[in-house]
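Of the protein chains in this complex, all but one are displayed in their positions.
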Amino acid sequence: MRLQHATWQEVEAYLRRETGIIVPIGSTEQHGPNGLVGTDAICPETIAWELGERHGVLVAPTQNLGMAQHHLAFPGTISLRPSTLLAVLRDTVTSLARHGFTHVFFLNGHGGNIATLSAAFAEIYAERSLGYGSQPASRLNLTTCNWFAGPRVRELAESLYGEAEGTHATASEVALSWFARPEAVKQVEMSPRIAPRGSAQCDADEFRRRFPDGRMGSDPTLASVEHGQRFLEAGVDDAWETYRAFIQAG
Amino acid sequence: MRLQHATWQEVEAYLRRETGIIVPIGSTEQHGPNGLVGTDAICPETIAWELGERHGVLVAPTQNLGMAQHHLAFPGTISLRPSTLLAVLRDTVTSLARHGFTHVFFLNGHGGNIATLSAAFAEIYAERSLGYGSQPASRLNLTTCNWFAGPRVRELAESLYGEAEGTHATASEVALSWFARPEAVKQVEMSPRIAPRGSAQCDADEFRRRFPDGRMGSDPTLASVEHGQRFLEAGVDDAWETYRAFIQAG
Amino acid sequence: MRLQHATWQEVEAYLRRETGIIVPIGSTEQHGPNGLVGTDAICPETIAWELGERHGVLVAPTQNLGMAQHHLAFPGTISLRPSTLLAVLRDTVTSLARHGFTHVFFLNGHGGNIATLSAAFAEIYAERSLGYGSQPASRLNLTTCNWFAGPRVRELAESLYGEAEGTHATASEVALSWFARPEAVKQVEMSPRIAPRGSAQCDADEFRRRFPDGRMGSDPTLASVEHGQRFLEAGVDDAWETYRAFIQAG
Amino acid sequence: MRLQHATWQEVEAYLRRETGIIVPIGSTEQHGPNGLVGTDAICPETIAWELGERHGVLVAPTQNLGMAQHHLAFPGTISLRPSTLLAVLRDTVTSLARHGFTHVFFLNGHGGNIATLSAAFAEIYAERSLGYGSQPASRLNLTTCNWFAGPRVRELAESLYGEAEGTHATASEVALSWFARPEAVKQVEMSPRIAPRGSAQCDADEFRRRFPDGRMGSDPTLASVEHGQRFLEAGVDDAWETYRAFIQAG
Amino acid sequence: MRLQHATWQEVEAYLRRETGIIVPIGSTEQHGPNGLVGTDAICPETIAWELGERHGVLVAPTQNLGMAQHHLAFPGTISLRPSTLLAVLRDTVTSLARHGFTHVFFLNGHGGNIATLSAAFAEIYAERSLGYGSQPASRLNLTTCNWFAGPRVRELAESLYGEAEGTHATASEVALSWFARPEAVKQVEMSPRIAPRGSAQCDADEFRRRFPDGRMGSDPTLASVEHGQRFLEAGVDDAWETYRAFIQAG
Partner (left out) sequence: MRLQHATWQEVEAYLRRETGIIVPIGSTEQHGPNGLVGTDAICPETIAWELGERHGVLVAPTQNLGMAQHHLAFPGTISLRPSTLLAVLRDTVTSLARHGFTHVFFLNGHGGNIATLSAAFAEIYAERSLGYGSQPASRLNLTTCNWFAGPRVRELAESLYGEAEGTHATASEVALSWFARPEAVKQVEMSPRIAPRGSAQCDADEFRRRFPDGRMGSDPTLASVEHGQRFLEAGVDDAWETYRAFIQAG
């Protein structure tokens, strides 16, 4: 069930049954010559919607902007500063907790968000631990699930691309986004075939010097719509397994 | 053209032609017994995508969360505080300005966002005016266009619903969101037929006391998918007229 | 009654009778060749003090600084950023609410403050709606009344100046400030007689390019002290009507 | 010259002659049974206006709100948090520096503001020292002058009241505010005659326990309008001496 | 070389030779029945000072407070919120960059700091990438090295303690802190011998419910001063290897 398509009474009814919710979170950033600027949002959103349909879990609207400062030297990238994203996450969780949600599961499509998600969880918990705000009796459970890091997805990427998978504008995420948006598939030649590897821990100008066409260690020309469908299946299975464990852990 | 579906090279090419961009901005909040929680995001997003397709304007990802504190007593509402939304808008505009965008056109679906959008524009301009940050030579033009307030849309709503249009969970926005999401159409009985009128300038508990089922002055049972299509046409024409004037003015 | 001239026991006694308060809020910004830098604060302050005297309402000290970033290219302008003004308003309202004030009526003299006032009200309500802070049982009612937009004031300006009233450094506000400060009346020649019209949605350098002597669409040489007295009467009547409705509504 | 009564061209002309400005800063807080809530703003404002008239120095609008958290258990007190006041001071100074003011002289009426004024100066300097913002070539000189602590004022208070002067709601400040506002003089009996002494370093409830009627160590029944006139003379002489030294040092 | 023991001229001379610096960062938090509240600061500080002595690298003062909100239900814990720690790290790095340091190596003793360190690096880089502040020509390289996660340290802990090492109040960190502070060695009985395992992603009260004596999965009674000496050697070798690679990469 998508929150955007529900009425408040339907949400109220859902909360009488279960109190978990999935929040897809991505980024709006360059993904190399054939990858979409929206890749990191489209991938977890697609998996989350499928999860919502198959398993009846409520799915919040996608957080389309993430922490992408290192990609800002490529046109189209929009980045929140970590402090801004932290505030967004805090308000999101506080709103949900007010309604009685006890488990907020961020299904994440962007490595650059992981640290800020974790810092935001700590900021939210710290308000409780330091005694600010009113203290709801119920527990609050927060977690990040990176769709691209699940065991089935990792295995599939390894078997399809090996070393050419890379770490940004990866073959697997390009494939999944193409399956979700077949009208946006692009065939572009790239050179070198496999992009240089390296660290993204730097500012935007330095990042572009290190990674001239935006890819990091990947050959996304290997991607295909058909692969994308398999990544969707793998991603849904990985995420569902993680979600259930999250709910059961309590 | 949707930014999420473009590559960075396509954005680079676009910027050589034109430097305007449309950013749909909505809210995630209750819209009465038959309105969708996502109404305020779905409406401007639908109009923006249509504009992008018909006229080739670039459309950024939708800002799904807005300032909806007064709706927080209804399950499903997620609100950013004004200070958080201001930071999001500042980072968004700063990112776009870095790439050379000179005209950022926020196509807004939620009355509660208007003040914070305006305050955010002033905050961004104030950084320039007070001399913080590096000062790009190019002008920066920011505006808000409320799809629901355009002349064609207003006229259509008046002709279809008269007084029953209301001011929240309006018949017109319910119609447009249903046209965009026909699978989510709900038939729900409401009483009284036309909801009470009043001010939304209050906190969440008080809002729910004033407006028990979430509607303000509206009878959204009058909405239909067919009306929605007409609102889309009216909204596209209104917004395109405003967008062109914005670009030409500046 | 002016708060600055009361003792705390007198305020305590007032609160046993009524719980509304008027806060004049202005700006410190250029007002063209014959308008005072303090115009936007002097006008609502003068009306508020008159209201306080005639009707016994408590009047807080004037907030002399507002959001005036677009005027910063003219010497003498002092601007708060919207985020700063928001914090000031939040602390002001929180202080007043602690004492039991339930209705805070901002009598505003500057269009540039309106959005931030509204965003600040939402920020204050959001703390209640999101459950931060202790939640006083009493309702909190906040409103902005723009003295220059009341029906009597608008009618008088129309009858006296027609199109030459303008939108900044208007003939009406210059007249009222002159009545309040007759020692500061200036006779200055201006050319063109009626200043150019346009939008103030820009940064300070751009604003000065658009409006070289600071006026927007006005001919304030038409102003006179005698007009000012009539604007005071109109402004007091408009504001008192609005204030009473505010108290009764809530 | 009062900034509020000047046009921007008059400020421009002033800046060709001199680049110093006086900013009166006070507080809005209880001042015991016969002291005015506005005492701390009225006193420095009165001295500053007199200085402006006698010596032609420009005087900015009064900052009426200060850091008064410890007085919040007495009705009528309005306090800014230190972090808010710091932002106000930063924006004020940044605005003035943009116009070319090089010496900003805060004439202060409230002991509770001193630390935050000093912290704000450091915050402003730190932006330059850490390399944020554009770095104007000109020096920026900031200082606080406490009118109540000048040698002539101290001597006069000692000679008139001795130990009964106290440290809050002092006889001297009540006298000066009465001279400035003779219509607001109050005759109130107090017991004990001299209020208890102690520290104001605590929260509002504790402060009221320590100082039940709001006075700290003072007997303000000794104050008179005639004394107030003498305090004005002493205050003007003290402040002018300090101001000239400030300008000459820099 | 310890920065605290150097003069500014000695630092100036150092910067002519090399531009890297080590910043030990820890936490002040409970470490179970026999572990010191300062463990997380003492461990990286001890390794850093040894590195400084052996290899002549400059070592900044230890950041003793970290993000420890989940330990706040145990007396003695002092936690910064992530947003506060982020500001501290930003000011630290900005200060160092002003002097010409190009490589800042945070030697970290606390897992709870990792996310905020990473978010802070992104916040610092984002200011450059978004164009705030002045942009120094030199590159800025930031990294976190967790002493407890190096290969030699991991291997030693595995060989000495196996599963009893645990994840908080570990045997290895207790050993190292005891070697550094032999006067503070405590012999305390614990039950169960190995503490429960689990997640620390929760607030303080919940953490204490999960981990009643503060340990997570460890048996720190196995620790000894002699082990501590071996951990120091392993930690110094691990950190030095990482530091050299960091300098050479950049």
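Per-chain numbering from 1; labels A, B, C, D and E assigned in written order.
Methods note: a residue touches a chain if its C-beta (ideal position, glycine included) is under 8 Å from a C-beta of that chain, and two chains touch if they have at least 3 such contacts.
All values derive from a computational prediction rather than experimental measurement.
> Can you list the shown chains that the omitted chain is in contact with?
A, C, D, E
> Touching the absent chain in the whole complex: find that residue among D:G20, D:G52 or D:P82.
Counting the whole complex, the residue in contact with the absent chain is D:P82.
> Can you work out which residue in C:E10, C:D40 or C:D91 touches the chain that's missing from view?
C:D91
> Using the touch rule from the top, list residues of subunit D that touch the missing partner.
So the residues of subunit D touching the unseen chain are 67, 69-70, 72-73, 79, 81-83, 86, 112, 114-123, 125-130, 139-143, 199, 201-206, 249.
> Using the touch rule from the top, list residues of subunit C that touch the missing partner.
Per the touch rule, subunit C residues meeting the hidden chain are 91, 94-95, 98, 132-134, 136.
> Name every residue on subunit A in touch with the hidden partner chain.
With respect to the unshown chain, the touching residues of subunit A are 129-135.
We take it that only the chains that are shown with their structure count from here on.
> Can you tell me which pair among C-D, A-E or D-E shares over half of its residue-numbered contact pairs with B-E?
So the equivalent interface, with over half the same contact pairs, is D-E.
> So how far apart, in whole Å, are subunit B and subunit C when each is placed at the average of its C-alpha atoms?
About 29 Å separates the centre of subunit B from that of subunit C.
> I'd like to verify one number: the distance from the centre of subunit B to the centre of subunit D, where each centre is the average of its C-alpha atoms, in whole angstrom.
Computed value for the inter-centroid distance: 46 Å.
> Any idea how many Å lie between the Cα centroids of subunit A and subunit D?
53
> Can you list the residues of subunit D that touch 2 or more other chains?
91, 95, 98, 132-134
> Which category does the touching pattern between chains fall into here: line, ring, star, complete, or other?
It is other, because the touches fit no line, ring, star or complete pattern.
> If you go through all the chains, which pairs of them touch?
In this structure, the chains touch in these pairs: A-B, A-C, A-E, B-C, B-D, B-E, C-D, D-E.
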